[in-house]
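The other protein chains are all here in position, but one chain of the complex has been omitted.
Now for chain A:
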Amino acid sequence: MEATCSKKLWQIVSVLRCRNSSITHLHVYGTTAGPRDEVMQKVIEEVKENDEVMVLRVNCYVNHRSHKLFCQGLYNLLPHSKSGKKIENLESVFEECKAELQYVKSVVMVIVLNNSEMLLNFPPSFLQALFSIPKKYGGTVKLVSVARLPWTRFEITEHISSPVQFAFEALSKGEVQEALSARLNFDNNFVRCMLDMVYSVCRDLNQLSYIIEKLWDTGTSDENWANSAASNKLKTCYTARGQNRTDELFYRSEKRPVEDAQTFCLSTSAKYLLIAAYCASYNPPNSDRRFFTKNHGKQRRRVPTTKGLRNNLESAHETGPKPFPVQRLLFIYLAMLEKHDMRNHCAADIHAQVAELCAMGFLNRVSADGNLDTPKYRCIATFEFSEQLARTMGIEIRDFLIDFSS
């Protein structure tokens, strides 16, 4: 792998140094499992040693929102840019690049666009202009786009450019182990055992270094790993502990117990409204009569029909929440208040509470913004949260859900 990376490095350097108008765009891609960033860093250092080449580095995360912002950011990277000058289109930027080359007596300017997936936020005509303007400068301005995706994913809708592509494959397990042993000063047996545990969920070299360093801090001293015969036993002991530890380290997660006061800060009517919204989202409309209507008059229970209907119904908890109109929410809400004898304590006007639940992220409006007469909502709270909320109020929410009722 070192030989392949070195060859690719010199190929990129040679392509960047040449002055030919056929090659103005290079595309370097690979995921974080490969050595893309390291090789690109060495390419930039190697190219900068030559006084004939000037390198600009553009972070597309910073300049990806508008055309003028991108052009201004690109212009500001030039060493002799004037602070008050405004650059508004791509042609002006490249003209300034050309003037800069003549000023510092360089021959080739290389513009490295890091994280160039964000360029996809621009319309295709802007990208076509960006990659076609350097063609008329005779190969003295080169663009290098560095991304995780191949170039075919960049021009799905329109042809943008024909770059020279360099792919960086992922490092294999042996190569990762060699790199980690060279990078960390731990015992090789320890590194190999830890890599066996972690490799199935993480292949990023930087992440792996971090995880193994943390595991070493929580592990034992050197003497336990020196004995290769004992390492198998110790590996078995560390597997269960290391598995959970690995997941915590990889995602940097800290599990905190959820505080009641922080989570359930809703008012009483808002709590009833949220429970009603959950029932409205996860129940079919024809089950409202069964759950939320008092038995007025004589009603026969037809068990075979009910069972047949339930067999045909697709479970709402498997397909996701369904939209419901606000009138249905009001109906279920009032029925719940009536059932729990809270009718006099909560107001019947629910629009302010619904707006607040939307702002807090418990409800999601699915109708158009201008539709003020019959808005539709969808409950995006989880079942565990709703059940816990209902239990604190003495309500068993499973009694009102068709997926759980008998």
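Operating definition for what follows: contacts are C-beta pairs under 8 Å (C-beta built on N, C-alpha and C of every residue); 3 or more make two chains touch, one makes a residue touch a chain; residues count from 1.
In the analysis below, contacts and distances are computed from a predicted model.
> Quick one: find the hidden chain's UniProt protein name among "Origin recognition complex subunit 4", "Calcium binding protein p22", "Trafficking protein particle complex subunit" or "Translin".
So, among "Origin recognition complex subunit 4", "Calcium binding protein p22", "Trafficking protein particle complex subunit" or "Translin", the name matching the hidden chain's UniProt entry is "Origin recognition complex subunit 4".
> Which one, A:Lys136, A:His340 or A:Arg391, makes contact with the chain that was left out?
Here the residue in touch with the unshown chain is A:Lys136.
> Pick from A:Ala167, A:Cys265 or A:Ala352: which residue touches the chain that isn't shown?
In the full complex, the listed residue that touches the missing chain is A:Ala167.
> Among A:Met342, A:Ile380 or A:Met393, exactly one should touch the missing chain; which is it?
With A:Met342, A:Ile380 or A:Met393 as choices, the missing chain is touched by A:Ile380.
> Residues on chain A that touch the omitted chain in the whole complex?
Its contact residues with the unshown chain are 7, 10-11, 13-15, 18-23, 29-31, 33-34, 89-91, 125, 128-129, 132-133, 135-136, 138-139, 148-153, 159, 162, 164-170, 172-173, 199-203, 239, 243, 247, 251, 253, 318-321, 361, 364, 378, 380, 382.
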